[in-house]
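Quick one: the structure is below, and I'll ask about it shortly.
Every protein chain but one is kept in place in this view of the complex.
Let's turn to chain A:
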Amino acid sequence: MKLLKLVPDDTQIGFVRWRFVGVGVTALLVILSVVGVMTKGLSYGVDFAGGLEMQVEFQNEFEIDEVRGLIDGLDRGASNISEFGEGNAISIRLPVPESEDDEAVQRTVSAVLAALETRYPNAELLAQDVVSGKVSDELIRDGILAAVIAMIGVAAYIWLRFEWQFGVGALIALVHDVLIALGLFAWTGLEFDLNIVAALLTIIGYSLNDTIVNYDRIRENLRKYRKMKMIDLLDLSINEMLARTVMTSLTMAIALGALLAFGGPVLFGFTLAMLLGVVVGTYSSIYVAGPVLLWLGVGPNSFLPPETGNAERVEARS
């Protein structure tokens, strides 16, 4: 049987040799992302913005402008109405009614439904969420905290398992990945909610997966080829792992692609963020995590014990 081989044997692509191209692209993407986040901002979902969100499904055709008119006619504060799913459902966002009365929310929900039913008798409520400002502030804080702790945590682990330069390299690659993911959400205006934070954390985990696989091979080769120039050694290592990198990224992309196409509207943003994370994470483990080692002066002696030191550990891993 003839088996599929996506990457030919013994590729010699000058990834690190041509790193300036990669660095240029990277810098451009990161700057674009930062600019996007700064100027356009993230469109927070109800988790982070707080408020009342209703998801309503229509059986027939509907005009979103007409829906907007119906809702605004109720005078319940600034509304934000967007379509989601396969074009037959909308999400309506309104401020939380300011009233001590605990039935105020329910009255608003009923009023909205009644207004919609005057034009669309089959409109059906799918879900309703109410998040107070206090909770949304906490969710934002926890989200940022989780991302920062995760990045520092995994970078610290790499520092322990490799050397400090590798930890720094991994951290820079992670910041790069997260920034670009945020940039995507800023530029596309896709809703940024709690699920997206989970996706970001997953990106952190998997981007690192790739970085570690490459680092492992770099370390192995550093011990094997003591005289090789660092640039060549990095390129050799990345090329050796290229078949695996492509293969794994593809299986991940296949799985996530199925989820994106068939997983329904609720998971769309979540899956998209992760799919992007796979692409960016693969890219960064080659173009960011590798070159950083070069600049931080990793060389054949990085894994030699200063005097006698941890020769045991080196032995055990080779």
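Here is the rule we go by: a residue touches a chain if its C-beta (ideal position, glycine included) is under 8 Å from a C-beta of that chain, and two chains touch if they have at least 3 such contacts; residues count from 1.
Note that contacts and distances are computed from a predicted model.
Of the names listed as "Protein translocase subunit SecD", "Putative monovalent cation/H+ antiporter subunit A", "MaoC family dehydratase N-terminal domain-containing protein" or "ABC transporter ATP-binding protein", the one that matches the UniProt record for the absent chain is "Protein translocase subunit SecD".
Of A:G24, A:G41 or A:G264, it is A:G264 that touches the chain left out of the display.
For the chain left out of this panel, the touching residue among A:Q55, A:N221 or A:S302 is A:Q55. Residues 1, 3-6, 9-10, 55, 102-103, 105-106, 124-132, 134-135, 139, 142-143, 145-146, 149-150, 153-154, 157-158, 161, 194-195, 197-198, 201-202, 204-206, 208-209, 212-213, 216, 240-241, 243-244, 247-248, 250-256, 258-259, 261-264, 266-267, 270-271, 274, 317 are the ones on chain A that touch the missing chain.
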